[in-house]
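Omission of a single protein chain aside, the complex is shown with its protein chains in their original locations.
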Amino acid sequence: MNRRTLLASVAALAAAPAVGRAAEKTKIVWWHAMTASLGEQVNHLVDAFNQSQDAIEVQAIYKGGYADVLTATIAAFRAGQAPHLAQIFEVGTGSMLAAGKATKQVWELIQETGVAIDPQEYIAAVRGYYSLADGRLASMPFNSSTAVMWYSKDAFHKAGLDPEKPPVTWSDVVQAAQAIKAKNAAEIPVTTSWLSWIQLEQYSALHNIPFASKADGFEGLDAELEINSAPHVKHMQRLLDMSKDGTFKYTGRDNQPDQLLVSGKSGIHFNSSGARGDMIQSAKFDWGEAFLPYDPDLIKEPLNSIIGGASLWTMTTPGRTAEEYKAVAKFLLFIGKPDNDAYWHQHTGYVPVTLAGFDLSEKQGFYDKNPGADLPVLQLMRGKVTSNSKGLRLGRLVEIRNIIYEEMEKAFQGGQTAQQAMDSAVARGNKVLRDFEKSVKT
Amino acid sequence: MSEAILRAEAVTPAQRPDWLAHAVLGLGVLLFALPVWLVLAGATQDSGEITRGELSLLPRLDGLAIYARVLTHGTMGTEPVWHMLLVSGGMALAIAGGKIVISILSAYAVVFFRFPLRRTAFWLIFITLMLPVEVRIIPTYAVMSDFGLINSFTGLTVPLIASATATLLFRQVFIAIPDELVEAARMDGAGPLRFLRDILIPVSAANIAALFVILFVYGWNQYLWPLLVATDPGLDTIVIGIVKMIGVETQTDWSAVMATAVLALLPPVLVVALMQRWFVAGMTEGEK
Partner (left out) sequence: MERRTLFDGWFLPALLVLPQLLLTGFFFLWPAGEAIWWSLTRQDPFGLASVFVGLENFSELFADPLYIDSIVRTAVFCAAVSLLSMSLALLLAVFADHEIRGRAFYRTLLIWPYAIAPAVSAVLWLFILNPQVGLLGRWLNAHGIPWDYHINGGQALLMVILASAWKQVSYNFIFFLAGLQSIPRAVTEAARMDGAKGWHRFRTMTFPLLAPTTFFLLVVNLVYAAFDTFGTIYALTQGGPGKATETLVIKVYRDGVVNLDLGSSSAQSVVLMVGVIALTAIQFRFIGRRTAT
């Protein structure tokens, strides 16, 4: 009985809405999805802000994984208790943009509060993902990563390949895979995490081909998928062919294959740049990090890769005051300062989101001490951002990614060709997009 | 009759021992014991070894520290296990207790009184049998969020308290109460509430015990509803916690998962084991 009463009272407190206290400081609530060491870094950032001034207090609350944060935010909004800031994953951007007056976009914040956040200070490829078609910033970039090619130098050595010369093109990759297989240098020659994000979304950006029409969805809700185009199908078929001769193995969705990378079982493993932290901590073999490979017959110089990760959305709620929004803007300005951006970047696996943050890290000698840590940033900053390399702006992208997984899984099991898989994915994906469009146009 | 299941009958094996029965039952017991033994033993081994696949069936005594670690710190991305156990325990007790109390009251009202709309009330309650929580999750979630009860202990437990099975059980029991008992109580000058407290509840003690076991296990083992309603990690139940431990982005701490699984099993298994007699009797009540 005692336990229950205790729990009940604790819960009653927890259920109380977190409204900004008019009393002394303005209180800002930030719901995020950063666990473990990342969570500690969030707290570090928040503490630094709280200590730097007297008027505002930010409270960072870990709400679970990205999907949990989104669900919780929606529920809270419906109950009139939305947090001030919510960390929403990049694939939720489409849905958040359609949320209309449930959110207050950054450009609105800038206009209303006069706080001097300058989108131009952010790395183009990063801010592009979270901006409107006309360049206005909708949500604040925070933790961004991109995809890179990890490889086992040990395996390369064993396969007779030069560990300091990772593959540059996809035909290089195919050759390397065959060498690795021939010499049995790794349990799995080539594999990828996040198949959809890396092998289709990133691939499209690098080669300046559209993933979807209407500038990858930036210009309209009536976008349609275009991943059944010849180059896409060719790349998918290549993976299928490699799978047949054992040089590539499909090892699961999203981050399920990650285990293989850290344990050194894969010779070449495409994954997020964010895996760096784990590699340093747990990998017990000699590894390397390289740019994503490309196909030179599609493009001479590959463009920038796109980001993954999440951004911070400002939520509205009845009774939220102008004072609170100003506080939010001030916090967003703070985390974008070079010192803070550089600190966040250097202590997590994420890239700096501002140009100044990157420069500062360079000046501080961070990349000298950590060779390869600048690779993801360099990949994000190369070339000129086009409408095909800003990222994706598609509603229900999570569902679309799952559809792609399903179709490719079927193909990997020998049930269909790449063309069939992509055609099917496009058909099903377009239906999802039309449903989303309809649900938003009401 | 159902007592017979548990009565250790004095058996004189005049014939040959029933090898077949022993074999089949022995295998059966093994089938259920093995996976649990696996995690019991595995919890004491090293996560790294387990990841490389070197899981052995022999526990390591020096690995017992994992339980302390997991209890106080949980693992990446989760709360300390003692906290999750507390939430689960609170939830299970609240649901079991709540359901029993409410059902006794309703069954009593429906059986011992004749009031207008009694039939309607009964049927309304009965309908809930047809709506397992999985079928009403989304709109129940919406109702909870509109009331701001998402992410609260209330939201975690209350929607699971309202259901008809306990009410129906008590109704059956109450209907079977002999009239003489009621008459006697009335003659003693006992009002309806006294009757409830002094006679009905003691008489139903066995049923209450059985229901308690069933409902405690039910509450403890919930997954879908807590998954949906509680996004705040502070409200994670132990069952949610285990699954979360596996889903963490970086390497899973397998021995921690195993240790947590053992801890998650313990309370409901203990409840069933200790109250087995009543539990089995209550479950097979309908045989009568």
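Order of writing sets the chain letters: A and B. Residues in each chain are counted from 1.
Please note the rule applied: contacts are C-beta pairs under 8 Å (C-beta built on N, C-alpha and C of every residue); 3 or more make two chains touch, one makes a residue touch a chain.
Computed from a prediction, not measured in an experiment: that's the story for all the values here.
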- Message: With the missing chain put back, one of B:81, B:161 or B:230 would touch it. Which one?
- Response: B:161
- Message: For a quick check of understanding: of B:71, B:142 or B:199, which residue touches the chain that isn't displayed?
- Response: B:142
- Name, in rising order, the residues on chain A that touch the hidden chain in the full complex. 67, 71, 74, 77-78, 95, 98-102, 250-253, 256, 259, 396, 398-399, 405-406, 409-410, 412-413, 432, 435, 438-440, 442
- Go through chain B and note every residue touching the omitted chain. 1-2, 4-9, 11, 13, 17-18, 20-22, 24-26, 28-29, 31-33, 35-36, 38-39, 42, 50-51, 53, 55, 102-103, 105-106, 108-116, 118, 121, 124-125, 127-132, 134-140, 142-143, 158-159, 161-165, 167-169, 174-175, 177, 179, 182-183, 192-193, 195, 214, 217-218, 220-221, 223-224, 227-228, 239-240, 242-243, 246, 254, 257-258, 261, 264-265, 268-269, 271-273, 276, 280, 282-284, 286-287
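Methods note: only the chains that are shown with their structure count from here on.
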- Note on the structure: Taking each chain's mean CA coordinate, chain A and chain B are separated, in whole Å, by 40
- What residues on chain A touch chain B, complex-wise? 3-4, 7-8, 10-12, 14-15, 17, 35-36, 61-65, 68-69, 71-72, 74-76, 78-81, 255, 258-259, 262-263, 278, 282
- Residues of chain B touching chain A in their complex? 51-52, 76-77, 86-87, 89-90, 93-94, 141-142, 144-156, 228, 231-235, 247-252
